[in-house]
Structures are given as C-alpha cells and as structure tokens.
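Note that this complex is displayed minus one protein chain, with the remaining chains in position.
Letters are used for the chains, namely A, B and C, taken in the order the chains are written, and counting of residues starts over at 1 for each.
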Amino acid sequence: MNSQLPILLVIVPLLAAPLCLFIKKPTLVWLFASIVSVLALLFSLIILSQVWETGELVYSLGGWQAPIGIEYRIDLLNAYLSVIVAALACICLLAAYKSIGEEIKKGKQTLFYVTFLLCLAGMLGVVVTGDVFNLFVFMEIAALSSYVLIAMGKNRKALIASLTYLLVGTLGATFILIGIGLVYMLTGSLNMQDLSVLLLSAPQSNTLFTAFTFFFVGTCLKLALFPLHWWLPNAYTYAPSIVSVFLAATATKIAIYILLRVIFSLFGSEFSYHTLPLQNILMTLGLAGILVCSVIAIFQQDLKQIFAYSSVAQVAYMMLALGMNNISGLMATLLHLFNHALMKGALFLALACIMYRLKSVQLSDIAGLGWQMPWTMAAIVIAGFSLIGLPLTVGFISKWYMLLASFENAWQPIALVILFGSLLAAVYIWRIVEKAYFSPLTTNNQHIKEAPLALLVPTWLLVLANLYFGIDTRFSLSISLHTAQMLLGVAP
Amino acid sequence: MTYLSDISSLQLLVILPVFACLAMACTRKLKNACELMSIGTGLVLVLVTCQLWHNFSLANQVKVEWIELIPGLTLSLSLTPLGLLFALAASTLWLTTALYAIGYLRALQEHSQTRFYQFFALAMTAVMGIAFADNLLTLYVFYELLTLTTFPLVVHSGKETAVRGGRVYFAFLLFTSVLFFLLAIVGTWFIGGSLDFTPGGLLNRPIMNTGALSAASLLLPLFVLGIGKAAVFPFYQWLPAAMVAPTPVSALLHAVAVVKGGVFTLLKVCLYIFGTDVLVELPSQQFMLYLAGFSILFASFMALQQDNLKKRLAYSTISQLGYISMGALLANGSAILGASMHLVVHAFGKITLFFCAGAILVATNKTLISDMTGLGRQMPFTMVAFFIGSLTIIGLPPAAGLWSKWYLLQGAMTAEQWLLILVLAFSSILNIFYLLPIPIRAFFSPAAAITVKPPVNRVPTSMVLSIAFSSTVCLVLFFLPESLFQLAQAILIRSGQ
Amino acid sequence: MSLAFIHISILCFLLVTVLAIVRMRDLLAVVMLLSIYSLLSACFFVVMDAVDVAFTEAAVGIGISTLLLLSTLALTKRFERPHRTEPVLALFLVLTTGALLVYGTLQMPPFGSASAPAHQHVAAYYIEQSFLDTGIANMVTSVLASYRGYDTLGELMVIFTAGIGVLALLELKTDTKVSRKTEIPAPMAAHHILRIVSKMLIPFILMFALYVQFHGDFGPGGGFQAGVIFSSAIVLYTMVFGLDAALKVISFAWLRFFAALGGLVFGATGVLALVSGKNFLDYHALAEDPIRAQHLGVLLVEVGVGITVAAVIILVFMSFTRQMAENGKA
Partner (left out) sequence: MNILESFNYWIVMALMMCGLYIMIAQGNLIKKIVGLTIFQTSVFIFYISMAKVTGATAPIIKEGLELYSNPLPHVLILTAIVVGISTTALALALVIRIRQAYGTIEEDEIRAKDRLE
C-alpha cells in the first residue's frame, strides 16, 4: 500500500473527477470531492514524512523502468509542493460549500467540482512527475480546468479573462513543449533524472541555450513574472471567489516549481547562473515587478484586483530571491512558496466572505464593515500584516531570509528595495483597514451580518496558520533548508 | 519575602496585561469591571516589579527563553538593571494613568471605553516586553507590537482629525522601523552573527577583530533613524500628530511608554550592541551626536511657537528625548548615568504636565495656552503641580531634573563635546522660556482678575490623586535620589564600565 | 533526393498557406485555408514516416477543428474588422523569438541523421525491444498505450476536461429540454440524395471506426482515431437530420456518461494492476503470459480512449449546434 502512495496521490482525484458525474445531488458531489481532497492531503503528508526519513521515492508507471517508461520521482521539493497544493485544495473545498452554492447556479455545481478535482489532479501530477513530457500533459490538465473554473465567474469580464489566460497559458505551454523537444533532440531522453546527467555532459551549444530560453520564457508566462503578468489580475479578479483562492495560492507556485526544476535539476545551476546571465535577468525583473506591481496595487479600487497585483509582486519577490543564487535566497523562495500560499489563501478567503455577504468586493462598498464583520476584517488585517512582513507572522520569516540573502551578496540597496516593497504593501493594506474601520457605515451596509461559520472557519484556519508557522518555524525552515541544499548540491 | 520566582514574575509582567485584556473582553457587559481590572492589573504590575527590584542583584542571571523563531534567533526575556529601571517607571506611571483615565473618561463620557482599556493594557505588554527583551529580535517584536496596540488609542475618538493624526503616527513609526530598524538588525546579525544583548557590546569583538568599522558606522545611523520612537530629528512629526489622542494616552504613551521605549531601545543598542568602546570609535558617532543636539534645539524652538498646550508639551518631549539620545550616544559613564536617570525623571515630570493639561481640559475645556492666563486662581493645585513638572523638565531645584542634567553635562565634558555643552545649556534656557510662563501667567497676570470664570466642571478626585502622586515623586527624587542612582550605577557596572 | 524535394515543396506550400492566412480578412476563407494547412501537414507527416500522426492530424485538423471553427463562425460573424494600427511590438517579439530559434538550429544535430542523439538512447530500445516486450508490431501503439500509457491517460483526461468545460460554458439559458422541431436547423434534411447517401454511408463509417479501433496493433490507428471517426458518423447524422433526431439516438446525459466511462475504463485497467500488487497500468497483472497481458491491456486502454474521445467530440459538436438553436430562437 505505502509503495503505491505516489500514484494514489494523483489518480485518486484524477479518477474521482469522472466519478462525480455519476452522483446526482450537488451536495453529495461536494462531500465526495472534499473527502477526495482530504485523502490527497493525507497521502501527501505521508509521502512527505517518508521522503523526510528515507530520501526520495521512485515509482515507475506501467512497471517500465525509466527512462523507458514514465516514473514518479519524489524528493523533498515535490513532497513539499504536493502538501501545499493538497492542503489549500482541502481548505478551498471546505469553504466552497457555502461560497459556490452562492455564486454558481445549481445546474453547474457538479461540473464545478469535477473541474476543480481535475485541476487539483493536474497540479499534483505536475508536482510529482519525473518525466518532462508527462509534466507537460498534466500541466495542460491543470491549465484547461483552471480556464473553465475562471470562466464560471458571474461577471462577463470573466470570459475575456479566461480566454486571455487560455491564449497566454497555451503559448507558455507550447514554448515549454518546444523546450522539451530541443532537450530531447540533444539527449534522446525525457526523464528528468536522466536529463540532468546527460545535459551536464552535453556540449555547450546554441541549441542548449535556446532550449533553456524556451523553458524559461514559457514558465515565466505561466508564473506571471513581471512584464508577462498582464493576464493574471483579471483572471483572479473575475473568477468565482473560491477559484481565486485556489489559483492565487497554488497556480503560480506550480509554475515556480517547474522553473526550479528546469534551473537546478535539468540544466544545473552552473549552466543557468554562470553560462547564462540568469542572475541579472531575475534580479532586474524581480525588482521591477516588486515596485511596479505594488504601486499599481495601491491604486486599485477592487479588493481582488489589489491582491491580484500584490500576488504578482510577491512572485517577483520569489524571483528576486531566486536570483540571489545562494542558500538563503533559495530558502527564501521556498519559504515564500509556502508562506505566500498561506497569506493569499487567507486574504482571498476573507474576500470570499465579503463577497458572500455584499455581492461585491469594491473598496468603496466595505465602508465601516470592520464593526459589522469583525472576524472577516480581523482576518484581512492579520493576513495583511503577514503580507507586510511584521514579526510573528510567516511573512517576516521569508522577508528575513531574503534580506539575509541580499546581505550575503553584499547587495544592501536591494535589501532596502525589498523593505520598501513591504512598505508599499503596508499602504494598500492600510487603505482597506481605514475604509473598513474608520469610514462611516453606509446605509446599505447597516444590515450586513458576519459571514457564516462555514466560510469563517477555513479563513481563520489559514490566518492561524499564518501566525503559527510564523512563530514555530521548524517545519517550513527545516524543509526549505534541506531542499535548498539538495537543489544547490551542497552537502547538508 | 518572595511569592514568585524571578523567572515567573518576569513572564507574568509581560503576559498579565494580555489576560487582563481578554478578561475585559469577557466582562464587557459588567459596569466598571474594566476600570477595576485595569487598576488591579496596575497594582499587580507595580508590586511584581518592586519585588523584582527588591531581590535584584547583579550576581544572579534571570533569563527565560520562549521559542526559537529562526535558528539562533529566540524570543527570550531577561532582567537587566536598565530594563528594571524602565519597567519600574512604566508600571508605576501606568497605574497612575489608569487611575487618572477613569476620572478623565468618565468626565468626558468617552465612547467605547472597554476597547480603550483593552488596548491600554496591551500597550503595557509591549512596554514590558521592550523593557525585558533579551535580544534585538524580541525587542523588535515588542517594538512593533507597541506601534500596533497604541494606534487604536490614538484614533480612539474616530474623528476625521484623529484618523489623519493616526495615519501620520502609524506611517512614521512603521516606515522607520521597517525600512531602517529592520535593515540595521539584519546588518547586525550579519556582522555579529547573533542579536543577543551582550555586556560590553555584541559587535565589540567582531569589529575589533575584522576592523569592520565602516560597516558598523553605517549601522549606527540606521539604528538612530530607525528607532523612530526616539523622535530624533527628521522623524519626529508623529509625536505632535499623536496629540489628537485622549490626554491619558498622550500622558502615558507619548510622555512615557512609547517615546521612552524608543530611547530605551537606543540606550540598549548603544550599550549592548555596539558597546561604549566601539561607539566612540565610530566615525558616524559625531554626526549622530550633532543630529541629536540639533533636534534638541529645533524642538525647543518649535515648542516656543506652539499655543496648543499639548502640542507644546509634545515638542518639549522631543527635545528632552534628544537629551537622552545624546547621552546614549556620548557613551561614557556619566553620560549613560544621566541618560538613564533622565529617562525616569523626565517621565515623571512630563506626565505631571500632561495630567495638568488634561485636568485643565476637563475643568475648563481650554486647550490653548493663551486662554490660560489667570487660571491659577481657579485651579491653584493643578497649576502648582504644573510648576513642579516644569522645574523637573528644566532641571532646577527642588526637582529631580537637576541630577540627570548634571550627569549629562558631565558626560559631555568628559567627552569634550564643547558644542554639545552649549546646546544643553542653551536649550535649558529655552525650556524656561516655553514652560515657566504658563504657570507664572496663570498666577501673577494682572489681566487675570477680569477673565475669571468658574470652572465648567470640577476635576475628578482620581485625576487629582494621580497628579499629586506624580508631582510629589518629582520632588522626592530630588531629595533622595540614591535608589535611582544605585540602579543607574548597576547599569554601568553591568555594561562593563 | 526526390523525397527531399517532395517534402521541401510541401513545406513551401505550408508557408504560402500560412502567409495567405495572415493577410486574409474573410474568416471563412481562413478556416478553409487552415484545413488545407492541416491537410498539407498531414501529407508532410506521411513523408516523415509518421503515419499515425498523419492519420490523427487528418482526422482532427481537417475534420474536427474545421467543423468546430465553422460552427463558431455560424454563431459569430464571418468578416474580421480591418484594424488600422500595424503592431510593431508584436512583429518585434515574433522576430526575436524566430531569431532565437534559428540561432538554436545552427548547432542542431543534422536533419535525418541516424546518429543523432535523439535516435540513440530510448528510441533505440523501443525499436529493438518493443515487439519482444509487447508483441505489438506498431511501435507507436505500443509506446503510446504501454510504455507511456500514463501520458495517454493524461491526454484522455485533457479531452474529458475540455468536454466538461464546453458543457459548463455552453449551457442552455432556458433549461427546458431541446425539443423544438422548428428551431433546430436541419436544412439538409430536405435533400433526398444527401439523406439516402448519408444513411448508406453511416454504417460503413461506424464499421471503419471499429476496424481502426482494433487494428491499431498492426497498422496505423488506435482508440483516438477510431473515436474521431465514430463521432464523425454521428456528426454527419446530426448535420443531415438535425439535432433532435440525433438527440433521440443519444442524449446529452448519455454522452456525459460515456465521456466519464471511457476515462474510468482506462483508469480501471490501471487500478486492476494496483489491486494485484503491481504498479499502476502494469498490464502484466492481467494475464500470465506477458505478451497476451500486454495485448489485453492495450486493447482495454484503447477502448477507453475510443469511448471518451467519441463521446466528447459529439458532446462538443452538439452543444455548439444547440447554441445555434438558441440563436435561431432568439
């Protein structure tokens, strides 16, 4: 049983999706889906503990040994990501019952849960696979399902957002496909483990360079690195609230995971950082992204837009840290993968609460809600502090390592920019706080009540996680440390 | 006589206010519950601090580690003479202010008083945390906590002006602490490899070994500017802005807790992070000293121009903080002594002044100094107290301000900072000019006879009591300053002078 | 060299077609050109020995995507509005990408050389061993369904997702069942010849579909192609006799069911291996003799693929047509 866990992690949600179609009542479908997601979380946790104890797990599909067949090769990084994805999926489905019941009409709810499970399965598939083409296929499952999920939004803008995302996403995927083709051309293999060896020995050629570039641009399109981010804000804004939560917390993380694999596992940091000017590229784009997108976020009127742009900025943070090319920098990236999922999950869930009551998340509409919906607003405030990076929240921990990394490279100015970025975050959080607490209650908000428990509980689970993992950092720190050492090939 | 071990009492001091806050939340229905609770909490705090003081000795180390945030970075508390000094002043004055606040809030029928008391308590947690922090990280945590918890108090009234003031307050404190303070902390960690407050200076050895003086002298300005609560020159605006708060808040937080938290942090950094030996070596020390000096003079001049009493007191606070920062930066025995004594003395003096301002507001709804001529006849007691407070700030006998200023001067002399000596002298004269006229005109103005009006309403007893207490302390500390002096001495011994 | 000549010329034709598409404003013509493009590329694939791919491309590119595009056109409008601005940035981006690619080609392993690394490592194994491992003559099938069967499951799920997505997007605004004789456009039903011919054709199409389905082991073909062909029969029927008639043959509920079923059949084949203690999709669990086991596994899997593909394509087409009905009503 235990030896089968890697595959169960993926196929349980994957096959559960079509099974949902055989269930009549949406409520039962929801129950089924939630159970499945809980199972997935369970599997991922067990896998993580196994990897932590015994090192990487290998599972060859169809009984064909890699590189002949496809294999799952799970090391700490994969396990870590799978836990993040599965956990967020659980939370989202927990909250979905109310929120989706409100935002999506009965006839479509079953289809929603089917698509959601497919999206989950796709992401998990991407995270655990050890075969580049298999990665492409599952990436497409995740992508297609997320287009559908976004298009389910009420506002007609959701359709445009979804189509834009579709075009960009497919473009990115095709770029990655080209990259895969070129790599295969050079090595004749598709297995990551295999490639990492063969590519190291492969002669430095234009083709190798081109391959890397296509991988890089493709993933950057998917992770919305600064100049390629235009598709993201609308996609997050007009999607159903729960979808925003799930995508904001996980989608870009998956892309970042792919990038990490490409840089460190496929091509090797030596090639990426020394043969190529990757460091400068990441630093420049990261810095630009942080400043520009934070500033744009300040001027938004729609709360979802604010946090969508802030997500782009946070991704830029991770890229910046990645560009540092030292242990602390990589650790910061890995920590922030987890921490940012917690923050943004909490924030977007809080927005889901507001959406549930107000049917709108415009800044102008939340006037005085601080006293009407105390718990929801408190959640926003605390998660906001985490976003700013105040101590005792997860945000502080990742900020700390980013600063450390920039000091190690003797880049104090960059440390200054990082801190300045978090001040910009403070500004846009502040706008919300002032609106919610210090502006007079509008007449049509008089009757607004606190959000239902079914939404508050998941929200506060994440908020408390923000605090807990900000205080007791052993889990995230130890994992990210070991992963960073593994990726950089440094002996622990 | 000990009922609690020092360790547990140390933690109690930090935790108790939180519980008080929660308890208030539970009993918000009951009338007067939270007043009683805050008084009770205050009493307990004072008693526990006194007990700590009573069986304090340099010999035994009192230290408790809570949790390790990042490998090598723990949240931990420890008992140091400097911290004890600060805690004593803070807790005593907190009790006094709690007493004062009851009368004040009732007299003005302030809204949502429970919330007020809750955050008031939480602020105390932060102050205690700052006082007993064992390393820079812990200190930073509580430093930010203090900002967060005091903000709701500043904007308590919820009026547009209050919100605007609050915005300035929060913006300045957050901006400085995140942008400079945190950067400086990371820098320290990077150079020193730790953040623990070590007697003789954390950076002492690494710098002396590697000669990383230039890096360290970059750190010093970062610290001085980053600790915005010390209100050194460019970042002082938050303090006048915070005067929109109710008077008890201005009294406790912006005469004692917050600002003293700031200078206390600065003292800590100078003594235990840099260490006096390193500090005097730093090229940037001179600039920082002049910056402090400048902010002393600048604030005094600003104070002269203010007509709003609380605003004037605020600016005077800024200049007084300048004294303490200067003392800290001078980094020689008597300067530190003076700084740490001034920390306490000024606290009592300034709180007296604020109490009086509040009393005047309650009694006559007057906030402008120009309206207060002849007030002495209506409220002689308050004005006498005000007079004593002023003497304390200026540093004239029979008020305790004399001692601290004396040591500060002495410190400046040993450091041969003639310019700064001039600054000190000149600013003391300015103090006279902007403080003394108020009580004098209140009593001896000929015009007063005409503008005599009966007070709008009488000053509540609780307020009178607290005013009496704080002003007497100012006098007492003048006549028998030994205990204070010994504690300050202990600081020097601890920091290896 | 003659072969080379052929494929170069095909490539040139492709280029011409694409350039025409770039210029063209009439979307109908664009769609037609696109299907020509697919046809040409299918031919190219044949020249490149990729018969299965050619087969699929023909079925998909010329058949399905053209069909879908046309029905979309029917629902939107035919002519693209000419826009004034010449997008310089786009041109720049495209050219840089192109330059990068060409730069990449400069040191590529030469075209068609048997010594290229791509043909050594894994491919060599397939060519030598696949027949011995699986007893399937068509390496593409064996690799697709056995060595890389999991990819195929993923691919199947992609189609399934698309089907679900289309269903979720194109639902009826009026949730009543579609049974309005008049609105459903079935103009061709009037043409007797069409009706007779199509009635005669459909059985053969279905039979051919089954042939392709089960002949995949030995020649080009397999579940996917079969599914497409099968669906084309239903599509033809729908076009000629109208949606109502088609819905009498097979309703949306059933299509949904089949779409799910195919995936589950595939999954079940894998899970069967799981329960018997082998790895997922390890067909050796199905029978003692490895060759028979492989055959059986591939057969089941291909059936699964066929079912889902057919169901989803019909589903998508029908939902598109149903939208036409909506518009006709509106």
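By our rule, contacts are C-beta pairs under 8 Å (C-beta built on N, C-alpha and C of every residue); 3 or more make two chains touch, one makes a residue touch a chain.
Quick caveat: nothing in here was measured; it's all calculated off a predicted structure.
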{"item": "In the full complex, displayed partners of the excluded chain", "value": "A, C"}
{"item": "Among A:S34, A:Q109, A:T129 or A:S162, residue touching the chain not depicted", "value": "A:S162"}
{"item": "Contact partner of the left-out chain, one of C:A137, C:I196, C:V249 or C:A268", "value": "C:A137"}
{"item": "In subunit A, positions touching the absent partner", "value": "133, 137, 140, 144, 147-148, 151, 156-157, 159-160, 162-163, 166-167, 170-171, 174, 177-178, 181, 184-185, 190"}
{"item": "Where the unshown chain meets subunit C, residue by residue", "value": "4, 7-8, 11-12, 14-15, 18-19, 21-22, 27, 30-31, 34, 37-38, 41, 44-45, 48-53, 56-57, 60-61, 64-65, 68-69, 72-73, 75-77, 80-81, 83, 87, 90-91, 93-95, 97-98, 101-102, 105-106, 108, 110-114, 118-119, 122-123, 126-127, 130-131, 137-140, 143-144, 148, 151-152, 154-155, 158-159, 161-162, 165-166, 169-170, 218-220, 224, 309, 316, 319-320, 323"}
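Operating definition for what follows: only the chains that are shown with their structure count from here on.
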{"item": "Distance from subunit C to subunit A - Cα centre to Cα centre, in angstrom", "value": "32"}
{"item": "Averaged-CA centre spacing for the pair subunit B and subunit A, given as whole angstrom", "value": "45"}
{"item": "Centre-to-centre distance between subunit C and subunit B (centres being mean Cα positions), rounded to whole Å", "value": "76"}
{"item": "Junction residues of subunit A - those touching two or more other chains", "value": "none"}
{"item": "Residue ranges of subunit C in contact with subunit A within the complex", "value": "100-101, 103-109, 116-123, 125-126, 146-151, 153-155, 157-158, 160-162, 164-165, 167-169, 171, 175, 256-257, 259-261, 263-264, 267, 270-271, 273-274, 278-284"}
{"item": "Residue ranges of subunit A in contact with subunit C within the complex", "value": "4, 7, 11, 14-15, 17-19, 21-22, 59-64, 67-70, 107-108, 111-112, 114-115, 118, 121-122, 125, 133-134, 137-138, 140-141, 144-145, 147-148, 151-152, 178, 182, 184-190, 194, 198, 205-207, 209-211, 213-214"}
{"item": "Subunit B-touching residues of subunit A, taken from the complex the two chains share", "value": "385, 388-392, 397, 399-400, 403-404, 407-408, 412, 415-416, 419-420, 422-423, 426, 430, 434, 438, 471-473, 477"}
